[in-house]
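Removed from the display is one protein chain of the complex; every other protein chain stays in position.
So that you can tell them apart, the chains are marked A and B in the order they are listed, and the count of residues begins at 1 in each.
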Amino acid sequence: MEVDKQKVVDSLIQQFEGNVGNIEETYGLTTLQVRKSSIFEVIKYLKEEQSFTLLTDVCGMHFPDNDPEMQFAVVYHIHNLFKNIRLRLRVFLPADNPEVDSMVDVFSSANWQERETYDFFGIIFKNHPNLVRILNMDEMEVFPLRKEFPLEDGGRIDKDDRFFGRSIHNE
Amino acid sequence: MSNGSSITLDAPPIGIEGQGYFLTSLDQVVGMARKNSLWPLPFATSCCGIEFMGTMASHYDLAQFGSERLSFSPRQADMLMVMGTIAKKMGPILRQVYTQMAEPKWVISVGACACSGGIFDSYSVLQGIDKIIPVDVYVPGCPPRPEQILDGVNRLQELVQNETIRRRDSPEYKALLRSYGIDIK
Partner (left out) sequence: MNGTIDYLPILIQFVVAFGFVVTTLIFAGIVGPKSQGVVKDLNFECGVESVGNARAPFSVKFFLVAILFVLFDVEVIFMYPWAVNFREFEIEGLIKMFFFMGSLLLGFFYVIKKGGLDWD
């Protein structure tokens, strides 16, 4: 399995010279960083040539402390069921224009997963058939999982600040 | 097997008792009839719904108080039991279900999430269903034990017993509903 995974990673590097890099292994899961312009080709190649037929998850991340070019990230978890190889692909997006191609043509499961990522981070997926909110109320205008969004609901007037660590004594 | 003193009978309504008759007011009689046949609409969303399942089962037996027939249609239910976390996206649906119930109707809010949002003080959870519908009885707990849910139903039964029969037609009640945005003529 390790040999297979190394072979897949090597073939990826060889196929997508310069667009794939930054290979790390965190807790046994190999993570690659992919350039935004070629992520669609990478995932298509993985599905068709390397039989990675399961797109486990598409999720987003927000790094407000990074450079403005690398503030948002879309993370794809993709799995080869035949050889039991799991890969994680990361695409970093700029803060002012977080757009990336939609994977709906390759994996149908990406439909709702990308809607969820849009709902919580505001990342636009180009060519998505129906990019609307899926879990939050349709009328919501903000993107809740961005770091600037407050953690607690703003409508409560009865909260005692001492219980939330916000009083003058434990500030 | 057991001595009879461990059984307590429910108190009769306020009235005058005599040989073969019982004189009371129509409010009391109607209240007694209604309180002993409150048919619930179990709006069970989360863990409190599982506790409700335990309450309806034979050990704690909510049906002993008259709530024999559950109905998931608001047209055929008397009391709406909201059990579980209500997300903000679920709010309008809960409001619609409450509006479509036939009068007289009562609401029990079971569990911390339905009463006040519970531990979920966040962007997605409605901080208490009394922000959208009028509530009669609150049962706190996370989740409340079946005995607590039974106690909540018993408190509601007291409310039902003492309610005047013209209350649902009164302008105060209609103003209450309008204050929640429920448009009743």
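Following the convention adopted for this analysis, a residue touches a chain if its C-beta (ideal position, glycine included) is under 8 Å from a C-beta of that chain, and two chains touch if they have at least 3 such contacts.
Computed from a predicted model, the values in this text were never measured in an experiment.
Touched by the hidden chain within the whole complex are the displayed chains B.
Although one chain is not drawn, the whole complex shows that of B:13, B:54, B:74 or B:141 it is B:74 that touches it.
Only one of the listed residues, B:14, B:33, B:50 or B:93, touches the absent chain: B:93.
When the omitted chain is restored, the residue from B:17, B:103 or B:158 that touches it is B:103.
What chain B contributes to its contact with the hidden chain is residues 73-75, 92-97, 99-100, 102-103, 166, 168-169, 182-185.
The rule we apply is simple: only the chains that are shown with their structure count from here on.
One finds 45 Å separating the Cα centroids of chain A and chain B. Those residues of chain A lying in contact with chain B across their complex are 135-137, 140, 144, 149, 151-153, 155-156, 159.
Chain contact summary for the complex, chain B toward chain A: residues 88-89, 117, 121-125, 127.
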